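Omission of a single protein chain aside, the complex is shown with its protein chains in their original locations.
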Amino acid sequence: MDFTLSEDQQSLVDVLARFSRERYGIAKRTAAAGAESGHDVATWAQLAELGVIGMLFSSEVGGYGGNAFDIMAVFETLGHGLVGEPVLPALLAGTVLAAAGSDALDRLIDGSDIAVSAFYEPTSRYDLDRVATTATEQSQDWKIDGAKAVVHHAEAAQTLIVTAREANGTVSVFAVPAAASGVTMRGYVTNDGIRAAEVKLEGVIVPKAAKLGGVALARDAVDAGTLAICAEALGLMTWLKDATLEYLRTRIQFGKPIGNNQVLQHRMADIVVEMEQARSAVINAAAAMDGPADARALALSAAKYTIGTTATMVAEEAIQMHGGIGMTEELGLSHFAKRALMIDHQFGDSDHHLRRYITLSAA
Amino acid sequence: MDFTLSEDQQSLVDVLARFSRERYGIAKRTAAAGAESGHDVATWAQLAELGVIGMLFSSEVGGYGGNAFDIMAVFETLGHGLVGEPVLPALLAGTVLAAAGSDALDRLIDGSDIAVSAFYEPTSRYDLDRVATTATEQSQDWKIDGAKAVVHHAEAAQTLIVTAREANGTVSVFAVPAAASGVTMRGYVTNDGIRAAEVKLEGVIVPKAAKLGGVALARDAVDAGTLAICAEALGLMTWLKDATLEYLRTRIQFGKPIGNNQVLQHRMADIVVEMEQARSAVINAAAAMDGPADARALALSAAKYTIGTTATMVAEEAIQMHGGIGMTEELGLSHFAKRALMIDHQFGDSDHHLRRYITLSAA
Amino acid sequence: MDLSYTPEETQFRDEVRAFLDEALPQRLSDKVRDGSTLSKAEVEEWQAILSARGWLATHWPREYGGTGWNVVERFIFDVESSRANAPSIIPFGLSMLAPVLIKFGSDAQKERWLPRMLDGEDWWCQGYSEPGAGSDLANVRTTAVRDGDHYVVNGQKTWTTMAQHANMIFCLVRTDSSGKPQEGISFLLVDMTSPGVEVRPIITLDGDHEVNEVFFKDVRVPVENLVGEEGLGWTYAKYLLTYERTTMAGIGASRAALERLREIAQAEQSDGKPLIEDLLFAMRVARADIALKNLETTTMRVVAATAQGGSTGAQSSILKIKGTELRQEISALTRRAVGAYAQPFLPEREGANEAPVGPDYAVAATPTYLNLRKLSIYGGSNEIQKNIMTKAILGL
Partner (left out) sequence: MDLSYTPEETQFRDEVRAFLDEALPQRLSDKVRDGSTLSKAEVEEWQAILSARGWLATHWPREYGGTGWNVVERFIFDVESSRANAPSIIPFGLSMLAPVLIKFGSDAQKERWLPRMLDGEDWWCQGYSEPGAGSDLANVRTTAVRDGDHYVVNGQKTWTTMAQHANMIFCLVRTDSSGKPQEGISFLLVDMTSPGVEVRPIITLDGDHEVNEVFFKDVRVPVENLVGEEGLGWTYAKYLLTYERTTMAGIGASRAALERLREIAQAEQSDGKPLIEDLLFAMRVARADIALKNLETTTMRVVAATAQGGSTGAQSSILKIKGTELRQEISALTRRAVGAYAQPFLPEREGANEAPVGPDYAVAATPTYLNLRKLSIYGGSNEIQKNIMTKAILGL
């Protein structure tokens, strides 16, 4: 048993934490989301230079990390810094590209390209198999038609990794250049201040080689992404908890720090208890990532369920304990809280994963 | 809108409350459950004399009450006094007898006879339709074979009202004399200090007239019983809440009343909030008793669900706030708490009724 | 016991329903149902319709142009209006200031200000909270110093709802600092067009502009705008706080939101069937439904007790706690129901009419959820309510 970070992990975490503390912040994040590109080009280059993206991939495919605890360490630190750059999309797209043996991964790792996954559709909810987008095989190429929903950082991407259904019914994964004719996007900001877009694919022609593999590629990518945002939530919750503790210590009401209220003390204790449980859930998921498929699925659903319920509780309690000031956009707190809440709407919410856990347990 | 008791209800409630305060108590209840008869003959006669049983039935059938709010008022008061006498069995059996037009009801109301319902079976869980007991029609009579589970006060009864399945598959309700040949019982005390028994029926012969009607009679009786124990729980919870409040006020620890702890104060506030909600749920059920069947079923399931969750919470919190002393058999509190907990195991628990509510809502 | 309305009450309810059916523009109720923010003009439109019917001032005696309704009638009107997704009546003038003026104001004040409320000439806002005071309302630091026929006001108010639309504000100001915090507070009416008044928006976490900071710099207010006696402002403010508060349960709004939630859960597909048929989700909806039915009856019990002259003191804390928890829970379920489309944010711009991303009903799910976090914070936070209950009900 060893629950400490490796030296490599620790040093990246330290550098990344320092970077986001000293050279990043909510103002930069918000400005980036408002711009069409949806991210901050300089920040992105710096993250790549720090090795953040490379840490997500193994040395066999050109990275210098890539195990589950590497991913966990990176994303927890990103969460604590509320970094709004397209690292999560890079993880998903890169996981597909790595598995497919694509050399496009190099340009992802060094920060020159951005690639994003676009698996979910307007009526698919959280189901990767519910794919209405079609891929029609033609003599020289594929024609892709359909729509993809809430694609984070789509407008910044050079490459979209999409799922589409072939004529024989199987779902496959394709690499689609964002600049291809027939690709249109409607961009917007999400409630948690990230850039996203609805993507339309109308008669988009891609070469035969654009088909990267079956839907299992998308599933593995989503597994990695699920672990990643669970870890991100740990960082967010730590920030929220610390900010709330600080507020309880310093905010005076009726002549005393509001932290003197025993009910708030015990609620903070509850938060700490549940956060430790949540951390254990994420560790369990990371430990299961390279194991058998069923154990991995169980551990990921357990983690996402735990994170969904705990992050919501921590966000709501942080706002409540801050009172009116916690309701304001101006305070950093609200931004962390919103990201913590929206994590329950990516890759399946806590109900979705509790159901999946029950089904898998019964099998 | 009028949420006050009628004069008749109020005066019975006052008399009954005074009786149980001054002439009844846990010692009497416990002694009665330990005895073979399972109840206190003198107390039973006094309850009948006070009009408690008659209040459960309408004047058309020989009682002097019988509406849902009468039942609610009686049982809330019985709950507050933790009365262990067979009033609930009398309500169920009497409801069947009244609907069947049986004149045996008179002897129930005046206290000379005790009749109990025996609907549930060892593997029926909370399902009235899952009846394995058979009724075989013979030329002159019926022959009944089967087993009934956890029949409260069976050993004290002259008459058992049982469900049994006829050869054609329909379930009917029969009156079986407890003294009939082939009826055997294994008596015991329940965790909440009430006498009950497992009843075996082996080749029990009853006359043709013993068949009282279809399973709907049992269903109506259980509806009345469900309302009754929901109301009983209100009385139990009031007692538990008041005892706990008194304890918080008077118990000194670390030099101060433990009620000075804000966390305990807020938990008491939560209890009061939920108890008011529970009372409203029971009022809703009572108001729906004479209405359309679907609305009545919905309101009863809402009430039983609400009571199941709230009474459990109140019982657990009362024990927890009392600390070690709350764990002792000697303190009255534990007896009230156990009755409050066991109510969730009669006529369907909170999950059973939540499921039923969902099914009925969807219809 | 009897849960049903009297024949007269039933008739009144039918009358209210008929009126709402006929007079409430669909355009407005759709916006309320979808959680969109109403413009000033839209609010005024609905208040004018109510005023024309004589139903705007539901709390006032008839002699001042009010409805003269009893507590049951007001309850019925509130619930029916909310269930029909009618816009809320802006309460600051009509429900909060007016009762104070009627009880403590001078004849001249009543004659001047009450008719203007009915005509919609004034839009009032409330100047109670100050920065850093939170639930400690007696912590008033805005000062009013007498200077001839005027008070000179300096200081700052915050969380001032819809101050951006208002031309008048009623304020607690400190006219004396020598005694206890509750003493030396006065109740003053201030024209917001006066020099020295500045309103700055506070954007809340849902991206909405609902509340504001209001700054006073040497603002001159005529002494005739003092309500009642100097130094008794706290008494008047408290009068409002103990005023009938059964609407705090918000059962009409919760019922409307729950019905909307059912529609959404019917439209959303999960695992190839409507989300409402998913037992886990159905369970959450059923629990909220049961809690709401219970709360409806709890509210009616308090209304009935009030009608018979009982006090609503601690009972109103119960309604506030349970009512706000329930509305928040329903908003959380709605957010859950819309799935991934809880994420897109579409800022509402006056005049702009952007097509929604995802289904129509999804647009406001997250902003509404976020906005309603306020319910357990304001109006005396739910923690404060439990402190109140501890004293009032538990005797601790």
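Chains here go by letter, A, B and C, matching the order in which they are written, and residues are numbered from 1 within each.
We adopt the following convention: contacts are C-beta pairs under 8 Å (C-beta built on N, C-alpha and C of every residue); 3 or more make two chains touch, one makes a residue touch a chain.
These figures come from a predicted structure and were not determined experimentally.
All shown chains touched by the missing chain in the whole complex, by label: A, B, C. Only one of B:Asp2, B:Glu137 or B:Glu329 touches the absent chain when the whole complex is considered: B:Glu329.
Shown as candidates are B:Gly25, B:Gly101 or B:Pro122; the residue that touches the absent chain is B:Pro122. Remark: the residues of subunit A touching the chain excluded from display are 1-5, 69, 72, 245, 248-249, 257, 259-260, 262, 265-266, 268-270, 272-273, 276-281, 283-284, 286-287, 302, 305-306, 354, 357-358, 361-362.
The missing chain lies against subunit B, touching residues 120, 122-123, 125-127, 130, 149-150, 186, 188-192, 196, 198, 251-254, 261, 263-264, 312, 316, 319-320, 323-324, 326-330, 334, 337-338, 341-342, 344-346, 349, 351, 354-355.
For subunit C, the list of residues touching the undisplayed chain reads 279-280, 283.
As a convention for this text, only the chains that are shown with their structure count from here on.
In this assembly, the chain whose C-alpha centre lies farthest from subunit B is A. Centre-to-centre separation of subunit A and subunit C, using mean CA positions: 38 Å. For subunit B, the set of residues that touch two or more other chains comprises 262, 266. Multi-chain contact residues, meaning those touching two or more other chains, occur in subunit C at positions 383, 386.
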